[in-house]
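A single protein chain has been omitted from the complex, and every remaining protein chain is retained in its original position.
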Amino acid sequence: MNSMVQVKQSDAEGAAPGLGVKPKVIARDVNVFYGDKHALKGVNLDVPARAVTALIGPSGCGKSTFLRCINRMNDTIPICRVTGKIEIDERDIYDPTLDVVQLRARVGMVFQKPNPFPKSIYENVAYGPRIHGFAKTKAELDEIVAGSLRKAGLFEEVKDRLQESGTGLSGGQQQRLCIARAIAVNPEVILMDEPCSALDPIATAKIEELMDELRENFTIIIVTHSMQQAARVSERTAFFHLGYLVEEGRTEEMFTKPKDQRTQDYITGRFG
Amino acid sequence: MTEMALSTARRIDFASDEAQAHVRARYRAEARFKMYGLVAIGLTALFLVIVLTDIVIKGLPTFTQHSALLDVTISNADVDAKSPLDGDYQAVVRNTLRARFPNVESRTERRALDGIVSSGAADRVRDMVMSDPSLIGKTVPVKLLLSDDADLYYKDGTRIEQSPAKGAATVSGVTGDVTIQSSVADFAGRLKVVKSGLFARAQNLRTEAERQRNFARALEARKAEIERTLATATPAVRQELATITADMESMTQRADDATKRAGELQARFDAAASEETLDETVPSVLVRINGGLVKVTTMTDTQASGTVILPLTSAGSAPAGGWQVVTYVVPEANRRVNDREVSWLEALRAQGAITSDFNWAFFTSGDSREPELAGIRGALVGSALTLFVTLILCLPIGVAAAIYLEEFAPKNWLTEIIEVNINNLAAVPSIVFGLLGLAMFLNFFDLPRSAPLVGGLVLALLVLPTIIIASRAALRAVPPSIKEAALGVGASQQQAVFHHVLPPAMPGIMTGTIIGMAHALGETAPLLMIGMVAFIVEVPTGITDAATALPVQIYLWSDLPEIAFQAKTAAAIMVLLVFLFVMNGSAIYLRRQFERRW
Partner (left out) sequence: MVYLYLAGLFVLVAVGYLFGRARAKAAADTEALHSRPPYHGAFVGLSIIAPMLLLLVIGLPIADRMIVNQALQTFDPTVMSDDLRRGVALRDITALATGKYTGEPTLALRQAADTYASLRAWTYNLILAGGLVVGLLGAAFGFRSLSASFRARNHVERAVKILLLAAASVAVLTTIGIVFSVLFETVRFFERVSPFEFLFGLQWSPQTAIRADQAGSSGAFGIVPLVTGTLLITGIAILIAGPIGLFAAIYMAEYATPRFRAFAKPILEILAGIPTVVLGFFAALTLAPIIRETGESMGLNVASESALAAGIVMGMMIIPFVSSLSDDVINAVPQSLRDGSYAMGATRSETVKKVILPAAFSGIVSAMMLAISRAVGETMIVVMAAGLAGNLTFNPLAAVTTFTVQIKTILVGDQEFDSAKTLAAFALGFVLFFFTLTLNIIAMQIVKRYREQYD
C-alpha cells in the first residue's frame, strides 16, 4: 500500500469529486461565536460524498470548530452560537424541526483522544444500535457488532475478548474501537477530529489504511494538523486560518499549486 | 477488502413511523429523567422551606411579651422602708391583682388569679423600689410581666363570638348560680352548635368502635390458627394466645363502650330542643348582662343557668339588645386558661391594661424554670466563650499544620500517616469527640466539668481537620512561581513561605476558619458528653465557669413539657440560625472580595 504515503493519484484524476455530482455537505456563510469570540468567519465549503476531505490549518484556526458544527456538537457548549447554513443532502441541519439525535446518528464522530466507554468492547460497539433501536434481536446485534469491528479492522484482534473492558486496549486499538462504535450505526458522514494525534506512527498507519477502506461507503471529513497525513488520505483539502476558510480544492493542487500566499506559507512551514 | 462485502448494516429510515415512534419514546424518557432531577431539587427546597417556616412560625411569638400595666401599691405592711430588700413583693403583686378583681374569694380562685402574673413580676417591683426607695407607701403604675399561659392566651387568643340578644331577659341573682330567662329563643343558635358538636362526637365514637372491632377481627385469624395447633403449641405460643384473648376482650369491651356512648350522644342530638348540659369539651357559652358575666352550664332555647364569674351590678331585667351571648369557640379542655381566667384577661384587655413589648428579656436573662423568664444570654455567652477557646486553639494549630503539610513535609510515611489521619478525623462522628473529651480532659486531666474551656478544646479538635483542609487549599492556590521568585532572590524556604505564600492565602484561610467556627457553633453532641447540659441560671463569666451553649440550650428546652418552652426553643433556633447565616454569609463575602485569579 505505498499509495498511502503519497498524494492519491487515482482519485485526483478524472472529474473532481463533488464538483460534478451533488455535494454531500454544503456550508454557507457559517459563523461561530464563543461568547464574544468570533471563532469562525463566513465559511463556505462543499464536501463531496464518499471521499475524504481534510481540514488543515494552524491550531486555533477554527477547523475543529467547523467540524463540530456538522453534527451540532457545539450545541453542548452553552456559550456557543452558530449562524449561517449547513446542509446535508440538501437538508438544513440547523433547522429547528430537525432532530439532533437523528442527525448525529447520520453523522458519526471520532475524537482526538480515544474515548471508549468504560464498558466491554462489545457494549461499546453495541451502544449506538441499542439507543437507536437498530437491532431487534440479539443475533442481529451480534452481527452488527462483529461487522463493525471487522470494518474497523479490529475484529481479529479482539474477537476472543469481546466482554473485556474497552479501556484495556492499546491506544490505536481504542481509536479503532471508537471508529467501530461510530460506524455501527452506519452513518453517512464520519467526522474525525485529529484521530491520530494521540497515536504512535504504526497505529496511525493502520487508521489511515482504514480510512482508505471506509471512503467507499462513507463521507469522511478529517481534521488534521499533519499536512503529510492530509496529503496521504484526502482527495480534497480545505485550509483554515484565523477563522477564515482561506482556500479549498483538490488535495494535489493544494499542495502543489496553492493559490493563496498564506496557504503557500503554511505548507512550506513558514508558520504553523 | 473482503470485509467490505460484509457491509450488512442498513441505514435506518428516520422518516418511518416506527423510527419516529422510537425517537418520541426516547424523548419522553428524557423528559421524565429530567423531571426526576427537578423533583429531587424541588423536594429538597420544599423541605428547607417547611423547616424554616415551621421554626419561624413557632418562634416569632417569643419575641413579644405581654404585661399588665397596673397601679401597684407598695404598702408599708409588705415592704419595710428600713430593709426594702426583704420586702414581700409577691404580696404587693397579689394585692394589686385582688384590688382589680375584688370578688375573687375562694383559695383556688385566688391562686388562679395570682397565676396570671409571672413570678418575675415581683422582682421587677423590687428592682424599682431598690433604685428608688421613696416609692414605698406610694401607688405607682408598673408593667407586671404575665405568666406564660396568660401571655400565650393573648398571642393565640381564643376566638370570641358575641351576639346581642333579641329578647328581654331577667336574671335570678347577682352572684353564685343564677338563671337567665329570655323572652325569645336567644340561645337556640348556641344550642344548635352544641348539639351538632354532640353529633360529631357520636360519629367519632362510632368510627373508633369500628376500628376496635377491626383490630379484634384481625386478631381473630391468628387466634384461630393457634387454636388449631394448640396440642403442639410451645409455651410461648400459649402465652401469645392468652395475650390475644385478653386483647380481643378489651377491644370488644372498648368498642361496646364507644357504641353505647355514641348512642347516648346521638339521642341528645336527636332531641333538638331539649335542655343541654355544657361541659369543657364544647365551646364555652357565657352571658354578659348587667355589667357582669355568667358562665352557662345548662341551657334550653330560651333559658340558661350558670355561675357568675364577674358579679352583676343588679338582678333586674335587661332589655332586648342590652345583653349579649358570648361564646369562647375553643373548648375549655383545649385551652390552657379556663373560662374564669379568660374573663379576667379579657377584662384587663378591655380596660386597656395589657401592653405588648419586644421581649428584650429573652436576650438579657439566663435560663429559668419559668418560660416567660427564660432567656438565652447565658447560652450565648457560653457559646461565645467556647468558640473563643476553639478559635485561639485551632486557628494557629490548623494554619501551622497546613503550612507544614503543604510546604515543608517530606514525602515519607509520617507525612502519609498525618494526611490519612486528618481525612479520617474529619469523618469521625462528633459524639466520639465527646467521648474523648470525657475520658481525656475530664477524667484523666481533671479539667472542670461543664466548662467552656473543655468544650472549646473538644470543638477545636473537631474542627481542626476542616481548618487544615481549607488552609491547605488556600496555600495550594498560591502559584508556586511566587515562592520560586522569592527563593530566586535568596530568601530561605521559610522566609518565602511566611512572607510571600501565607499573606495571599490568608483570605482563604479566614474563610475556612469562619466556616469551621460556624460548624462548631452548631455542634451539640460532644458538648452533651462533657456536661454542658446542666441547668445553669447564672451567666458564665470565665472559661472555667459552668456554662451551656446555644445549641445545647435548644436541646434542653425542646425536652421541656411547657408549650411556651417550645416557642422559646424555636426562637433560640432562630437566633442560632441568624448567627450561622451571618457567619457563612461573611465567609462567602470574604471569598468573593478577596478571591484572586492568578
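So that you can tell them apart, the chains are marked A and B in the order they are listed, and the count of residues begins at 1 in each.
The rule we apply is simple: a contact is a pair of C-beta atoms (placed from the backbone, for glycine too) under 8 Å apart; a residue touches a chain by one contact, two chains touch by 3 or more.
Predicted, not measured: the structure shown is a model, and the values here were computed from it.
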Left-out chain, listing which of the shown chains it touches: A, B
Omitted-chain contact residue, chosen from A:Gly57, A:Gly108, A:Gly172 or A:Pro258: A:Gly108
Sole residue of B:Gln20, B:Thr300 or B:Asn584 that reaches the chain not shown, by the stated touch rule: B:Asn584
Selected residue (touches chain absent from view) among B:Gly173, B:Pro396 or B:Gly542: B:Pro396
Contacting the left-out chain in the complete assembly, out of B:Ala267, B:Ala439, B:Ala485 or B:Val578: B:Ala439
Footprint left on subunit B by the chain that the document does not show: 26-27, 29-30, 32-34, 36-41, 43-45, 47-48, 51, 54-55, 58, 211, 214, 396-398, 400-401, 403-405, 408-409, 417-418, 421-425, 427-436, 438-440, 461, 464-465, 468, 492-494, 518, 521-525, 528-529, 531, 533, 551-552, 554-555, 558-559, 566, 569-570, 573, 576-577, 580, 584
Subunit A residues touching the omitted chain (full complex): 71, 73, 76, 78, 100-105, 108-109, 111, 113, 115-119, 127-128, 131-132, 178, 181-182, 185, 191
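Note that only the chains that are shown with their structure count from here on.
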Inter-centroid spacing, subunit B versus subunit A (mean Cα positions, whole Å): 66
In the complex with subunit A, residue positions of subunit B that touch it: 1, 3-4, 6-12, 14, 19, 22-23, 26-27
Touching residues (chain side subunit A, partner subunit B) in the complex: 99, 101-102, 105-106, 131-134, 143-144, 147-148, 150-151, 153, 183-186, 188, 213, 216-217
